[in-house]
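Note that one protein chain is taken out, while the other chains of the complex remain in position.
Labels run A and B following the written order; every chain starts at residue 1.
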Amino acid sequence: MKDISQSIQKEDHIEKVSGKSLYVSDIKMDHILYAKTVRSIHPKAKILNIEIPDLPKDYFIVDYRDIPGKNHVNMIFEDWPVFAEKQVNYIGDPIMLVVGKNKQTINDLIGQIKIEYQVLKPKFEYKTSVIHKSFKKGNIKKAFTKPFKTISYTYETGYQEQAYIEPQGFIAYPEEDGKITLIGSIQCPYYVKNAVLKTMGFADDKVRVIQPSVGGAFGGKEEFPSVMACQLAVAVHKIGRPIKMIYEREEDMSVTTKRHPSKIQLTAAIDKEYRIQGLKAHVALDSGAYIGLSGVVLARAMIASTSSYTIDNLDISGDVYETNTVPNGAFRGFGAPQMIFAVEMFIHHIAKELNIDPLILRLMHLAKQNDLTSTSGVFRDPIIMKKMIDKAMEISDYEQKVKIYQDPSVFKGIGMSWFLHGCGFTGSGESTHINAKVKLRKDANDQVFLLVAAVDMGQGAKTALKKIVVQTLGIPSQQVSFDNPDTDYVLDSGPTVASRTTMIVGGLLARAALKLKETWIDHQEMEILEQYQQPEYIKWDEDTMVGDAYPAYSWGVNVVEVEVSKVTYQTKVKGIWSVYDVGKSIDDRLVLGQADGGIAQGVAYGYLEVMKHEQGKLRQKTMTDYIIPTAVDMAKTETVIMENPYILGPYGAKGVGELTLVGGAPAVALAIEQAINKKVYKIPATPEYIMELINHDKI
Amino acid sequence: MIKFKLNGKDVEVNLDPSSRLLDVLRNHFNLTGPKEGCGEGECGACAVLVDGRIIHSCCFPLANVADKEVTTIEGFSETKRYQALADAMLEEGGSQCGICTPGMMIAAESLLTQNPKPTDEEIRIGISGNLCRCTGYNMIVKAIQKASKKGDGLW
Partner (left out) sequence: MVKHVIPKNLQDALNHLYQGDYHVIAGGTDLMIQKRNSADLPPLFHSNMLYLINLEELKYVMKDEAQIKIGSMTSLETLLHHKDVPELLKEVIKEMASPGIRNMATLAGNIANASPAGDSLVPLYLLDAIVVLASTNQTRYLPIEKVIIGPRKTVIQANELIKEIIIPIPHFTQTSWVKVGGRFADAISKVSFAGAVTVSEGIITDFRIALGAVYMTVIRNRAFEKSYKDLSVEELKNQLPQILTRYQELIKPIDDQRSNKNYRNQVASNLITDFIQKI
């Protein structure tokens, strides 16, 4: 039996390399209409009056008055409107759609729409907390009673834009009996379906969602597409014609969700042996105008507050602040990248203040199997971090370089980050929110079909999930099919998020495949249904945030080497080395590909990608102004996958998708810190920031 | 009336000569290979070959293609050079979500036509106008390097 990790041909390779793969904007339909959104130009304002010009035949306005059900987009928190009614809360807040067959006419009509606003005072500071969370571990009071030293720092992270190369878009069209079908660039077919059902007040069989090829997502297409889908469903319901709405880049960048900017305050109580006895942390996240998923992002950030370390006494709190800016949402890492950056910098800054080698301080606190996690759960599975750290240092020549680069006259640096990522939904999310179901269907020709809602957005889910079924059944690959999800044919196996697809959905498919194998009857139609069952030992209290936050953890080490120019303060990334424990790779090439792409995003989050707003208006709205790495910017990477099979994962697999982004920013920030011999507190550590740090005498 | 060659066939188009070539290819000729990723010549998803050289069709007016040879991924995919690149991309893992892939293939062809044995640095420059958010580029660079080595005599 072949080792499952051995790479195979990617399922969709031929269609993608030949340009034949159809993304939503490639799909054409007869008599299709186009829709364009009319949006608020103020960060906060009351809508007093709207004057619509006379509409030519077959041109329509669609707004909140056309919503048959509820004017809200179903996300975790119930505050996203489908269309603004009396008030707008950010520049870009959608007010209405103009729909028609000619784009120029639509533009002209939009130019004639007159909206009378009463401008209100917007808020941009972290003042209005809309969600507060906190949890404790151990005895924080004792830890902070007469500590040897108390060290406190504040760290800041900026926006990050997903910048998927395919902008967001949908086609929606009516079928008989008032059914509406939607095709869109999405990660979660059932999120979209359920959102549309609620907005329209429809029965379950009246909405169908089909996934075409998706050109990258990274979390940006997790919840936001539901907004577009609801708007278009309302429009299709009103007009009765197919409608296509594809965002162009500037619109997409201006109004879709981004990574939450954060401010993280960390205070450590340290004893005489340099042990961090207690940690107090406060995480502030900017949710923008609507809360959406922000509460869950906050939870994940807080849970990551000890990263790959064990600290016995914790007081972790966080707040989501509402501001009149674009609403923020899911982006690969989902709160962890912000926190891991802060924690990794913090432990290094502590080491500096204590005048001890950071490596020694970190090793002292490195988590071990059976340690209590940040939320007083248990690291039940083996942790191979020490082996991973040794490997990472070996392949990067870390020890040599970190000594040489200590010389302040050498503007080179090397940084190493250690991190983990909880796999799957936080706490009891899998059983309470999702309840994943997968189906395997076998037809009379013995062709087996995977019926799951998992979306391949480039990460290779199509290949990996099919591979699990093929390997388990032990039949030729051509005998197994996995078509893009269509909610009319697949059950809800859950959203393609939270690093759950391989581990949870793949796990269910492995079980289903085993059952199918054991009960297989040639030429007989068969169907196997598997439903998620929370392992007994996973106990989680949502309110106190105590227990096992995740069923499993993946681990990583990143090493980044940089050179900073004394003349221009620009950073050149010279090399990137990574070691990952994802349990078992379902396909080495796919995991290595995720590793390359993830760290490119993580490192760029740390030093390159800049997005700022001024009075609620984003300053970077195009691919010219929002800088992501080109091939010339990207350094060579070397990645090692280390096996550490997880008992409950298919073939031992754990989560992969987000892990590889989480450690990039601290690794590059630490490298820059060493190169310039100044402490870095903010990311992105741009040349402008580096210059500021160098100009200030304080170290 | 703008006359040009598209994927080897002579064509004639009676459209506004200032039209973006990308729109002409996608809407008039119903091709799906060239895509719109940014609309401002930055991401390369719209890349096609004009007289064998890569250009960004989202900022290229139809008039400028008069009497020229335009090749999209659809036309390029009929060639042996495409096959060498496609195979290398498969082996190296150069395509994930696939949206940048046709543009990358076009960029690779344009580069290798001019420079059949490029260094890694030259490959990176060759694809510097094609943004990819999934792969971090390295597997694409390896694929192009592999194709140039294996495809001896093709370029």
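Couple of notes before you dig in:
Here is the rule we use: a contact is a pair of C-beta atoms (placed from the backbone, for glycine too) under 8 Å apart; a residue touches a chain by one contact, two chains touch by 3 or more.
Small disclaimer: the values here were computed from a predicted structure and weren't measured.
Just so you know, the chain we are not showing touches A, B across the whole complex. Here one chain is not drawn; of B:55, B:73, B:99 or B:112, the residue touching it is B:55.
Mapped onto chain B, the interface with the missing chain covers residues 16-20, 23, 27, 36, 39-42, 44, 47, 50, 53-56, 58-61, 63-64, 66-68, 107, 110-111, 114, 124-126, 128-131. Across the interface with the omitted chain, chain A contributes residues 36, 103-104, 107, 246, 248, 566-570, 572, 608, 610, 612, 619-620, 624-625, 627, 629-633, 687-688, 691, 695.
Convention: only the chains that are shown with their structure count from here on.
Annotation: 30 Å between the Cα-based centres of chain A and chain B. Of all residues in chain B, only 26, 30, 32-40, 42-43, 45, 72-74, 77, 85-86, 89-90, 93, 95-102, 105, 123-125, 127-141 touch chain A in the complex they form. Contact residues of chain A toward chain B in the complex are 7, 9-10, 12-23, 25-26, 28, 162-167, 213-218, 248-250, 457-460, 589-590, 592-593, 596-601, 622-624, 628-632, 634, 636-637.
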